[in-house]
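What you see is the complex with one protein chain gone and the rest in place.
Chain naming follows the written order as A, B and C, and within any one chain the residues start at number 1.
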Amino acid sequence: MRRKTALAGAATAALALVLSACGGGGGSTQQPAQSASGDGAQPAFNAALTQVFNPSTKKGGTLKAANYSDWDSLDPGDTYYGYSFNFGRFYWRTLTTYKPGPGPDGNTVVPDLAEALGEASDGGKTWTYKLKSGLKFEDGTPITAKDVAYAVARSFDKETFPHGPSYLNELLDWPKDFKGVYKTPDVDYKSAVEATDDTTVVFHLKKPFASMDYVVQMPMSAPVPKDKDTGAKYKEHVISSGPYKFEKNEIGKGFTLVRNDQWDASTDPLRPALPDRIEVQVNVNADDLDNQIIAGDLHLDIQGTGLQPAALGKVLPDPALKARADNPTIPRLWYASVIPYNKPLDNINCRKAVMWAADRVANQTAFGGPVAGGDLATNVLPPPIVGQEKFDLYATPESKGDVNKAKEALTACGQPNGFETTMTYRSDRPREKALAEAMQQALSKAGIKLTLKGFPSSSYFSDYAGNVDYVKSHNIGLAAHGWGSDWPDGYGFLQAIVDSRTIRPAGNYNLSVKNDEVDKLIDQASAELDATARAKLWVEVDKKVMEDASILPVVWAKSLLLRGKGLTNIAYNEGQSMYDYILLGVE
Amino acid sequence: MSFLDVKDLKIHFPTDDGLVKSVDGLSFGVERGKTLGIVGESGSGKSVTSLGVLGLHKGGPAKISGEIWLDGEELIGASAEHVRGLRGKKMAMIFQDPLSSMHPYYTVGHQIIEAYRIHNDVTKQVARKHAVDMLGRVGIPEPGRRVDSYPHEFSGGMRQRAMIAMALSCDPELLIADEPTTALDVTVQAQILDLMRDLQREFDSALIVITHDLGVVAELSDDILVMYAGKCVEYGSADDIFYRPEHPYTWGLLGSMPRLDREPTERLMPIKGSPPSLINVPPGCAFSPRCPYAERTGGRAETEAPLLAETEGGHLVRCHMDRTERRDLWENEIKPVLETQ
Amino acid sequence: MTAPLDVSGSASEAHPESVLAGAGKAIQGRSLTRIAWMRLRRDKVALTGGAVVVLLILVSIFSSPIISAFGHPPLEFHQDAIDPNTLLPKGAFGGVGSEYLLGVEPINGRDIFSRIVAGAWVSLLIGFLATLVSVVIGTTLGVIAGYFGGWVDQVIGRLMDVFLAFPLLVFAIALAGVIPDHGFGLEGNGLRIAMLIFIIGFFSWPSIGRIVRGQTLSLREREFVDAARSLGARNGYILFREVLPNLMAPILVYATLLIPTNILFEAALSFLGVGINPPTPTWGGMLSEAVRFYTLPHFVLFPGLAIFITVLAFNLFGDGLRDAFDPRAH
Partner (left out) sequence: MACPATGQATRPVAVLTYIIRRVVGAFAMLIVISMVTFGIFFVVPQWAGATPEAMAARYVGRAATPETVHLVAERLGFNDPVVVQYGRFVKGLFAGAQYDYGAGVEQCPAPCFGYSFISGQPVWPDLVDRMPVTFSLAIGAAVIWVLAGVSVGVISALRRGSFFDRLSMGTALAGVSLPIFFTGMISLVVFSYGLGWTPPGGAWTDLAVNPLQWAYNLLLPWITLAFLFAAGYARLTRAGMLETMGEDYIRTARAKGLRERQVVVKHGLRAALTPILTLFGIDFGLLVGGAVLTETTYTLPGLGQFAILAIRNQDLPQVMGVVLIAAGFVVVASLIVDLLYAVVDPRVRLS
């Protein structure tokens, strides 16, 4: 598999970057890395990236985890957070899932409920999954294909489940009069998804689509028993199909998972299910959470996005703490959208002037530098994406920007003295704020004057940067933005942020890419069933976007994760882009 | 020696702006069963004097010197605790504004009971009975019910009666009444004055009445002391002061004395100007800036402080003018004007 | 004195009576201001507070030359002062030294001294102007209530009660959180500052209002007002010529004491992230960032001290002023 080797290369490169970035630390990090490959017990920086760190099969104990905010929903049909996908696998099983464990294999999908990966027919318009036998819900009733089909159908109702992804709403061929299982209980949805027998689930798509196995690793495919479904209240007690079930659940405070005795390990080779209990607190102060992990009072930061700045200052200078950390590159790009809606940025040369003038090193620093922030990004697709290629259309000396080239571009644009525009950022995100300030500094050298405006995350896309009217009426030219992929291929990363056909009046994530050629390439790529050719096409999309100068990449994000004291069996998973939670155990 | 004998009393207050000589060398005496009136404008030091006698300046910022003899005991040198034990029991005081002088949060009865029980080891019931008794004696109707009223539920005259009842609750031998009738209207004034006279006779106590109103002391006093700027300017029997006054300030007071047959605001012979600041009192006669006869002293008024001198049998006057001149002025200029009113 | 600001600009301490005594003197002799000034001149503590206030005002006016003389532009990044591995300032105590007088911020190395100097402007501007708003509203309503009495007084009095018993901070946050981005011909931080001035001023007028009402109430009964009225003076004339001049002293005193409360109010809003938008430096905003870096004492300490010293100076001066105008305090 080419994909694997390409990724392995990327991972090694990332590792090398980390090591060099950490200067004098090279010698000391290398040695423990070796011992980590020996028995995996010695703590070392990045020890859980390529091996399982502190491997164990010992069962028992309580895994203590915390979340500094709260789930969008615990309901498999109504959640869209990466950590929720990862953590949810404690209490749900989906048709497929990422291969558990470390290393480049982690972003391949393997069957979970299904016996094998999906079988495509009709040129990629029909996908068939066969369930394993002996599957049971927590109440002992068997899990059938009907439960999976029902779960998919119920997630269609976006009025009841507004949070979850809408891929299946758009991909599947839903009947016209279907409004969801609650409002139109009598409408048969078998034109979209059906259980042809107790173990066979069939998906009918509107048009050929290649990445279906990635789509069904998302929790919409986790089975829901129809007679236990309580709609929007189902999240208060999700019926488990995985190794753990809810003991108690206080929404807004936390919940406890205990062993599900109906779960049969023999049907599930992926989950070792080591702890006896899992206790989760939510809405814990982020800095306190870090401190508790450092101190050993907590095992796991569920969000898995890395340490807060305050804790970085504690962990990085301290060799003993740094040895408990991992620093992977994740499939997430932090960037600035260069928005072509207002003059003079509707002119490609003015957008290019922004590309040239930006001080990318300052931007990277604003985002936390090479360790906490990430690698300097030169194009859109991040390294962990299948088939990603790195290229740089706007290379400048030391990546610190080139005022002369920016001025040339400005002249070509007819704005030799520069122009004024506004950059937005999310005011509750200090790094985006710092990015905006760095851009303000760098662009002013070329005569481009930025006014900075911060807005709350909660309404950033609905009311401000993602609201076309607002952008047009307030001369918004740049917007800080970040995107992580739903799954690690080109479609999973790019579709939502570069396809101009997704642009609507409000709530946009594609803030700036409006290019017909890009759209055409996307259609071509998503229908391509050959994996190699598909990956190449996504790189073409990437190049087109960079030529369009409507995305200024900042960093390919890295996170700095801290392994909790007393955790066993820790491995960073590429597919989840955080630790693989279902592997974890406690001492 | 009198029952109360005050000798060369000085009460000075140090302030940021200088030393305030509120009382500066005052001497007087009063016998049991007798009444002394102390008269002066506000700020002349009369209230400070009374508080000084009660020892209420002790422990404060005031500098006190001189001697206060009460029934043969010297009080200035005595301990604060000892004087406290005498207060309320041996000497008591009636204050000028009974509304502000009684605690608004406690019933009248409570406040009398409290006063009684400080000095008498009795039960609450006994003290309460005493309080009702006292209220009855000062002429409050239905004392058994009114004992549980709050001061603000009383009328002004009733409050003053209650105040008197409180002061008399322990049979004090010295009673000081500070402007006892100022806050009251004229008819009530007369009733209160009658009450005080009656009670004084009954208790045979020494009474000091402090007022700015000569009319009040006219009815009560045996002796009168006229104070100006912390000093005594004229002292004598009531007859001396009313019929043979020799100090121009006393003349002024007499001239501005309100009478029942006159509008209270009308002043026949107002004293021009205002009392001097008690800080940095100028040399010379303190009254001279306001005195119409100051030029008659040939400049001495501005430079030399006059001494308190006896004119005849116990009548003392502090004035640079000689006696004949003063008598002459009184008989020929002042008295006729006053009498035509 | 400044009210403890947790929940809101909670009920302020008020001694209407004590200042009233001062106002009374103003009528009897014109020397009150002189007497007050004499007293103030002797009050070393108040004078120190006043001197600091003057200094702060000068600093905020001349912030640009001060920053160029002693610091770096407040928005400028200084990566050279940051350790690239830890993102923390190089050197002891946050890099405090001759280059950066109060050290630098972590991550981007902005000069803390410059940011504090630049932040003084916002604090003082909002502190003064919000107080002005409170004084205008409070005086107007207080005088009207006190002078006309009756149902007018009842209505206004009830309004003051409502305002005093109101979860103001929550409300102000809610209001500040939904400030639109443009309006009234202003945009961005200009509009935010204007709105904050209005919001803070609007929520802290009742303390002044109550005092003014009380003063007016008693002034109304004074002879000179009676005299003016008997001479046929109109209400407007009496209010502006007779009543208002006699209210100046207490208003001045309480305005001085309201300024620090309002400065704290602004700092609290900025701390909660609904104040002035970054990158404009504000003290409250700096503190809210410092929360995340509590391992860096200098980052917490300097902006906190800036607030503390400013508020303390105003309080000392205001206290002294009150004592000077209040004869009973002596």
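We take it that a contact is a pair of C-beta atoms (placed from the backbone, for glycine too) under 8 Å apart; a residue touches a chain by one contact, two chains touch by 3 or more.
Predicted model only: the values in this text are computed from it and were never measured.
Just so you know, the chain we are not showing touches A, B, C across the whole complex. Which of C:A92, C:V155 or C:V178 touches the hidden chain is settled by the complete complex: it is C:V178.
Contact with the chain not shown here comes from a single listed residue; of A:N67, A:T160 or A:T396, that residue is A:T160. Between the chain not shown and the residues C:F113, C:Y254, C:F271 or C:F325, the one that touches is C:F271.
Within chain C, the residues in touch with the undisplayed chain are 1-8, 10-11, 13, 15, 18, 161-162, 164-171, 173-175, 177-181, 183, 260, 264, 267-268, 271-274, 284, 287-288, 290-291, 294-295, 297, 300-301, 304, 307-308, 311-312, 315-316, 319, 328.
Within the entire complex, the positions of chain A that touch the omitted partner chain are 70, 72-73, 78-80, 157-166, 169-170, 180, 182, 229-235, 251-253, 283-285, 287-288, 291-292, 428, 456, 458-459, 461-463, 466-467, 469-470, 473, 496, 504-507, 509.
Take chain B: the residues that touch the chain left off the picture are 51, 54, 56, 59, 84-89, 92-93, 95, 97, 100-105, 114-115, 118-119, 150, 152-153, 166.
We take it that only the chains that are shown with their structure count from here on.
The pair of chains sharing the greatest count of C-beta contacts is A-C. Between the Cα centres of chain A and chain B there is a gap of 92 Å. For the pair chain A and chain C, the distance between mean C-alpha positions equals 47 Å. Of all residues in chain B, none touches 2 or more other chains.
For chain C, no residue reaches two or more other chains under the stated contact definition.
Chain A meets chain C in the complex at residues 22-23, 25, 287, 308-310, 312-314, 316-317, 361-362, 365-366, 368-372, 427-428, 430, 433-434, 436-438, 440-441, 451-454, 456, 474.
For chain C in complex with chain A, the residues that touch the partner chain are 75-77, 79, 82, 84-88, 106-108, 177, 181-182, 188, 273, 277-279, 289, 291-296.
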